[in-house]
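For this depiction, one protein chain was excluded, whereas all remaining protein chains were kept in their positions.
The block that comes next holds chain A.
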Amino acid sequence: MSPTLPVPSRSAPLTARRTEYRPGLLVLTFAGEIDALTLPILKRELAASPPGTTVVDLSHVAFLGLAGARTLAAAAELAGQEGGRLVVVASSRTLARLFRITGLAEVVPMFASLSDALRELLASGAAAC
């Protein structure tokens, strides 16, 4: 696993990195902006996630539009139906506000940091070790 995150640029305004921490526990780390233009990248990465628990790390996301919030809510619902789970890491106050305003906070569990998310998920046995 490479510790360096791909840097978003004009040609790639949103980058994604996939890290499997344990079997059945995937972390998707996004960097950049999630809007109408980059939404297909978010959708593609979520669709390619294997069954189990997916942590969507938005710590490096500068902007998340409503379409992105809707996509995350739909993905969380789908994961739940398939016996899995989707949680979000949103360290910024702006993203936390968006989740509250849109009602997404009631649908998708949210953590302030990746370490908090992993600690709780591993403790609750959400991922097979």
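Rule of thumb we're sticking to: contacts are C-beta pairs under 8 Å (C-beta built on N, C-alpha and C of every residue); 3 or more make two chains touch, one makes a residue touch a chain; residues count from 1.
In this section, contacts and distances are computed from a predicted model.
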Query: Just by its UniProt name, which of "Anti-sigma factor", "ABC-2 type transport system ATP-binding protein", "Na+/H+ antiporter subunit B" or "Probable alginate O-acetylase AlgI" is the chain not shown in this complex?
result: "Anti-sigma factor"
Statement: Among the options A:Ile41, A:Ala67 or A:Leu122, the absent chain makes contact with A:Ala67
For chain A, the residues touching the chain missing from this view: 13, 33, 35-37, 63, 65-67, 70, 93-94, 97-98, 100-102
